[in-house]
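Here is the structure we will look at, set down as structure tokens.
With one protein chain removed, the remaining protein chains of the complex are shown where they sit.
After this line comes chain A, so read on.
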Amino acid sequence: MLTLERLEIVQDDFCLTADLSVPTGARVAVIGPSGAGKSTLLAAIAGFLKPGSGKILWDGVDLADLPPGERPLSLLFQDNNLFPHLSAAENVGLGLRSDLRLSSSQKEAVSNTLERVGLKGFGNRKPAALSGGQIARVALARMILRQKPLVLLDEPFGALGPALKGEMLTLLADLLDETGATLLMVSHDPDDAVRISSQTILVAEGIAHPPIDTATLFANPPDALKRYLG
């Protein structure tokens, strides 16, 4: 379970507070107007920002002293999820060993995972030779291999067309079924929230509200959400 305990993130004149918890295995959308602090919230959980006060706990363990690479989570960004000078297989392999000195069984795991996301035979290609959808698949493959219990997605499919995005969300849902990981996904598209997540965290006006049932939220939106949805 992810717990944000009276968390306060301060950046210059921006302030975001959160006091909530996300049960293990839940799929939670994070929505809200742009600039509200959705990405900032994820960055704090991932360890890129030091909170002003409060705690971030995973299964009761305080994450404060763990550097980003050692936290029990995988993070996909909006873009730059792959290193352009490394091949797809190398990018995925980084999920197993950050120095890329892979054993032959690890190499096999890499190619199996690439096959799992539908990229059999694409291992030697560099990102420049892959489409946007394929790049997202490579990033998902690395996410699977890292086997972290918490997955943070910061609009990684934002630049894809609607059909492709739907495809990715389906693949993501399947992968989460297999791994049982907990998901926190930032999106500015309410449809995404409905589609993949049972619960939604609304980030607006300096507060990250506790997750509530997605259907209920949209059936009876609070004022802040109404203004955002227009």
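The rule we apply is simple: a contact is a pair of C-beta atoms (placed from the backbone, for glycine too) under 8 Å apart; a residue touches a chain by one contact, two chains touch by 3 or more; residues count from 1.
As a working rule, contacts and distances are computed from a predicted model.
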Hidden chain of the complex, named as in its UniProt record, picked from "Beta-carotene 15,15'-monooxygenase", "histidine kinase", "Thiamine/thiamine pyrophosphate ABC transporter permease ThiP" or "Transcription initiation protein": "Thiamine/thiamine pyrophosphate ABC transporter permease ThiP"
Contacting the left-out chain in the complete assembly, out of A:L2, A:V22 or A:L94: A:L94
Which of A:M1, A:L20 or A:L49 contacts the chain that the document leaves out: A:L49
Footprint left on chain A by the chain that the document does not show: 9-12, 43, 46-52, 67-70, 74-75, 77, 80-81, 83-86, 94-95, 98-100, 126, 128
